[in-house]
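Only a single protein chain was left out; the remaining protein chains are all shown in position.
Entry: chain A
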Amino acid sequence: MNTESPRAPRLTVSGVHHRYGNSHVLRDISLNVAPGEIVCLVGPSGCGKSTLLRLIAGLELLQAGEIRMDADCVASAQRHVQPEKRNTGLVFQDFALFPHMSLQDNVAFGLAHKPRAQREVITRTMLARVGLADRASDAPHTLSGGQQQRVALARALAPGPGLVLLDEPFSNLDVRLRHRLRTDTLALLRERNAASILVTHDPEEAMFMADRIALMHEGRIVQIGSPAELYYQPVSPFAAEFFGDVNRIQTHIIDGHAVTPVGRFPSSGLAEGSRAAVLIRPEAITLGAHAEAGSIAAEIIDSHMLGATTLVSLQVSDSSGGDMTLQSQLTSGIACMAGDTVWLRIDSAGAFVFAD
């Protein structure tokens, strides 16, 4: 698993624990981010990802562990560098634009230490870069949500932070706008060569944005790696289910394989006879009109066209005489109706066996 980034890290988080009262919100978190790299923290709400971001920014006090920026320790149980001294850029879910300041004053806020002329140049450049140069003296509330998000990003990037932290920066925007802004944001982050951490609960967003994804669950990082690694080599049922729907089949290990009505799946490291769960992604199930070697008969229960894909519910007969329902997601349209018999095949790259 690729847990280390290849270059010298900009940010190093090691052994971080955090509690609020009795709840242990972060457990032994270690993570590093290289300059120019974008790491996405994903996980269900309450998994601790926002707390980790706040600890890195210095908005919460670190209780145990250590956070380093380049070679310097910025936070440990003994040391707390104030947030204003950490050279991080922060983009908030609600954008947090200062309502009483114009756009240019917002963007110039973090440039107070720079000479006036330079301040103006940077502010103008940044606003032009996000396409809002002509709105420089407008108030934030006159902007649309997408424009506010762009100003928030420009403001965070203006002081040239070594580390950019984005806390669900697109969640307040509608879907279409979200997709466009992802692309714009990605381009902007890339050209600044800053290390970036983006927090999101949206797995698709994480896969789109991230060089590496850190999946968090109940205060731990359960898996970290490239989007493809997380999608195709999940380390647990939770990881597999987080990045997409799965068909789940309960079974046992026989002869080193998890045996199911739809085939035998090799299982390494699981004890003979132990309980196992086979997780199959819907798009790994393909359908054919005719029987082929290794294909299995199934009856179509219903099908729903979702646009680019079609979702088909199938019924497969169990060896013990029972029935089992599976979901298949097909990229091509299918000319079949409920009640038809089809022949399914399973792509083993989309099927995972775990101890149950």
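Basically, a contact is a pair of C-beta atoms (placed from the backbone, for glycine too) under 8 Å apart; a residue touches a chain by one contact, two chains touch by 3 or more; residues count from 1.
Please note the rule applied: contacts and distances are computed from a predicted model.
From the set "3-isopropylmalate dehydratase", "Iron ABC transporter permease", "Electron transfer flavoprotein subunit beta" or "Glutamyl-tRNA(Gln) amidotransferase subunit A", the protein name that UniProt assigns to the chain left out of the figure is "Iron ABC transporter permease". Among A:155, A:182, A:212 or A:281, only A:155 touches the chain that is left out of the view. When the missing chain is restored to the complex, the residue among A:99, A:273 or A:322 that touches it is A:99. Within the complete assembly, A:24 is the residue of A:24, A:68, A:248 or A:264 that touches the hidden chain.
Residue A:65 is the one among A:65, A:203 or A:227 that touches the chain not shown.
What chain A contributes to its contact with the hidden chain is residues 15, 17-19, 24, 27-28, 54, 57-59, 61, 63-65, 77-78, 80, 82-86, 88-90, 92-94, 96, 98-100, 109-110, 112-113, 155-156, 159, 165, 220-221.
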